[in-house]
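Here is the structure we will look at, set down as structure tokens.
Selected chains from the complex are presented in situ; the others are not included.
As written, the chain order gives the labels A, B and C, with residue 1 at the start of each chain.
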């Protein structure tokens, strides 16, 4: 079977440290692939990436053994199947709010009879090896995004969807859905409460949960809360964080710990 | 006359904080343009950028008022003139080791009778305005790279080249040229000595000097040494520095000051 | 709040002169941005542009203060949300033929609780400023295309959709829908009648109406008819109109007024 490092880490009870890409170019993808992430997700939803641009990024990730994941722009079979054919070993699908939506998503990732994915994994079979097709239904990772109040209320029906491997929390949409402002690392009690509730429900159903964070500190808190797949910012934000700190320190005339 | 913020800062006796781009894409260019740099240099020598890719990067820089500079891949009139026509307001030219080489470089940046730049500034005239052509010989910044022992020995002949606005030190090549290893922020006495000597010679001839650095700390030391144009790393290194720090801190289970 | 020049012009009772882009490249986009249009629409429906190509075009438009609009290829949340995240300040959505379709469109442009747009405006927040998210539901322009007989018959239900800012008439599809031939600037009575009826209904509901035209003359007639957003041809047709006139005049041996 094709190895999926994310699934292996979970099988060992570990936590995945996930990188995130929003620049539509293979160069930052390749450099990020060498920075210690277990998996890296190409973001075709809020990142500035469409699938034409994701292809050389997937090639760049394949120069290392980091696990390539792709967040599609919507729960639509066309981008899901194309991303898998291009070699992504996991799909994060936004805005899953019901069992029906989750089945539509998972089905697009699975060959018949488990789903309705069309056969033709041109690059996936090249880079993942000859037994890709017969084992893809097992090796490909499916992650449904939980990011609305409605989804939280329907956690049980979603989490029990056959073929669903895991879930991923989008805290910013979740906050907005609960009537609070968008932003990384929410601390509002009702939102934080939902985040904990999701982790518990996932645990109950034996489904590893992931979450997007804006800092190492919050990421570690989420590990405490039971999350096993932690994303920390993305390529753009890491770059601008360091750049802004550097110009600020330079203009202030003194080196700073948060800048090179 | 078209404004060149770098020349204005120098006229005010100030120091330029310069950003550096090696990713061949307009997205990191636009994000970098908002991080507080006075000027940003697109690196077509050691960056992964050729001129086709530099064009959308120059457009991205034009969404802010940061001064766009381009380092060409060699002392060749074709890329120099094309970069200027594309809208760069300054050219950094590598490996200037003699007066003759410097004249060849500067001449490619100046319209007749001052030089031999061919007329046709298609994008430059669009974005810099109607009086671009008559004033370009004054507004366009020329920076010759001093990065070999030979160039240090010929500083006077190079620094007095008519039309030369400034010089830029490449410490890594300079180190290698003196028989030491490559790397950012050299501390080897003979190299450091050369770096100081260059600053003094530049000052003597009234030519602002710039230098490439790997840290805010070294950059500030160079300001002390008389440099007025300081580059701190580049887009790729800022991103990977922050990314590596983040994965290291996360895996160590504790937040760190040098990571978000 | 982020300024939207189109909304400001309408608030002042004025008419918007809108440019249109079909070439998938940032260079013509940037040159068009300097030709006096109040807004410019990137056409991802009938233009030769998909979203990967629209990104550098949006960056090119951001070098001026022209308002960037994008026509999506279909009433689908994925391209609508991506275009907004990429920085478009308005969306034109084709083929809105019912209240339900209009709600689906408008909802994709509005954050909860007004709609279901997912949060993550990576470039939009960069270029439009820090208060983009809280004010986007107001600043982002929604324009539903009225281009079938069915839509004309359902004008009232469409025009009263909460969150709909404006409508846009596609005269060619409208003609075909009424059984007449496609083409710019229709003069057929039944089509012209529908065009006037749309303007009147829009006025009744306080919704500014726009229309695509093939000439300044027809555009001015449409202003008379009550339209407040007039598109004149596109980048390709302007170029080929001038080019064809130039070669014709040159080959005829006499300059012509409609050629340079």
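Here, contacts are C-beta pairs under 8 Å (C-beta built on N, C-alpha and C of every residue); 3 or more make two chains touch, one makes a residue touch a chain.
All values derive from a computational prediction rather than experimental measurement.
Visitor: Start from the 3 shown copies and tell me what the total comes to for the whole assembly.
Guide: 6
Quick note on the criterion: only the chains that are shown with their structure count from here on.
Visitor: List the interface residue numbers of subunit A and of subunit C, divide the shared ones by all numbers used, and answer same when the ratio is over half, different when under half.
Guide: different
Visitor: So which chain is farthest from subunit A, going by the mean of the CA atoms in each chain?
Guide: Looking at centroid distances, B is the chain farthest away.
Visitor: Just curious, how far off is subunit C from subunit A if you go by their C-alpha centres, in Å?
Guide: 34
Visitor: Pull out every residue in subunit B that's touching 2 or more other chains.
Guide: 27, 31, 34, in rising order.
Visitor: Flag every residue of subunit A that touches subunit B in the complex, lowest number first.
Guide: Listed in rising order, the residues of subunit A that touch subunit B are 17, 19, 22-25, 27-28, 31-32, 34-37, 48, 214-217, 219-220, 230, 232-233, 235-244, 246-251, 253-260.
Visitor: Quick one: in the complex, what on subunit C touches subunit A?
Guide: Going through subunit C, the ones touching subunit A are 50-52, 55, 76-79, 81-82, 85-86, 111-113, 116, 118-123, 133-134.
Visitor: Write out the stretch or stretches of subunit C touching subunit B in their complex.
Guide: 26-27, 30-31, 34, 55-56, 59-60, 62-63, 123, 126-127
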